[in-house]
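Removed: one protein chain of the complex. Kept in place: all other protein chains.
Then we have subunit A:
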Amino acid sequence: MRRKWLWGIIALVVTLGIFFPSTAWMHGRVTHYRSNYRTPLNPTILVPGSSASQDRFDALITQLRKETKTAHSVLKVKVATNGQLSYTGSIRRGDNQPFIVVAFENNHDGYDNINKQAQWLNLAFKDLVKTYHFNHFNALGHSNGGLILSVFLEKYFAETKNVTIDRLMTIATPYNMESNSTTSRTAILNELVAGRKRLPKKLTVYSVAGTENYSSDGTVPANSVAQGKYVFQNQVAHYTQITVTGDNTTHSDLPQNKQIVLLIRQYLLQETLPSKDRYQNQPRLSRSEDGEPDEP
């Protein structure tokens, strides 16, 4: 009889010794699955620069559709000055990489306007997350659009829980406004640098500059684009600066510049580019590299 009791107690202890640790571990797993889960829907949010409408990226999107042969659907959001959202277009069912263009009724330049636009972007963003249930996205900002996105990421992004941003590409974004100076900072740059600690730590940033001559793309000074390093470097996971020169490198042509379209495909949409595209920028192999002697 005593032996039976002993066995019963041992069985109970073993059962509890398995049950409680496994329950604890299971709760850990479930949280892990929840926090690491990524929705298949992975939109790219595009923000145009000042004085541009929600149609700013049409040329780029047409180009992308043609090159990638995937019909990325496009949703356009316009935010009125009173915060009201108006939608055009739609995200096609089954399209996991749609583009969402967020534009603003008040699309003027200037420190105050950019801060307001970041606030409006936040409104649109919250509504998008609520409607489409994505929990990660990429972003592309042209010109001041990059500033709006940066301000948004620093000031408002944390308000939306459980959503992460994977990659941000800014094209010709004047982090120091029109200033060509490398020493004096404008208000917006001061603000971005001051808030840089609040940037998402796992973000990857590509800052693309175009230059017509050695100093500017005709509108934005190259030095102003380069000031972005004081915002992102050592704050986000990766910060890469790319300068594109050649044809179509004036400020407003940049979004449909062929090189930049390739960069967008490669870095933002993470396509595996076919080799003919990948090597487009590279010089033809010279004959000597082909293994044939230079002189016959």
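Rule of thumb we're sticking to: contacts are C-beta pairs under 8 Å (C-beta built on N, C-alpha and C of every residue); 3 or more make two chains touch, one makes a residue touch a chain; residues count from 1.
Criterion: contacts and distances are computed from a predicted model.
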Name per UniProt, for the chain absent here [options: "Monosaccharide ABC transporter ATP-binding protein (CUT2 family)", "Peptidase M48", "Permease IIC component" or "Molybdopterin synthase sulfur carrier subunit"]: "Permease IIC component"
Residue, one of A:His133, A:Lys202 or A:His238, that touches the chain absent here: A:His133
Candidates A:Arg2, A:Arg34 or A:Lys161 - the one touching the absent chain: A:Arg34
Positions on subunit A where the hidden chain makes contact: 18-19, 21-27, 29-30, 33-34, 37, 39-40, 133
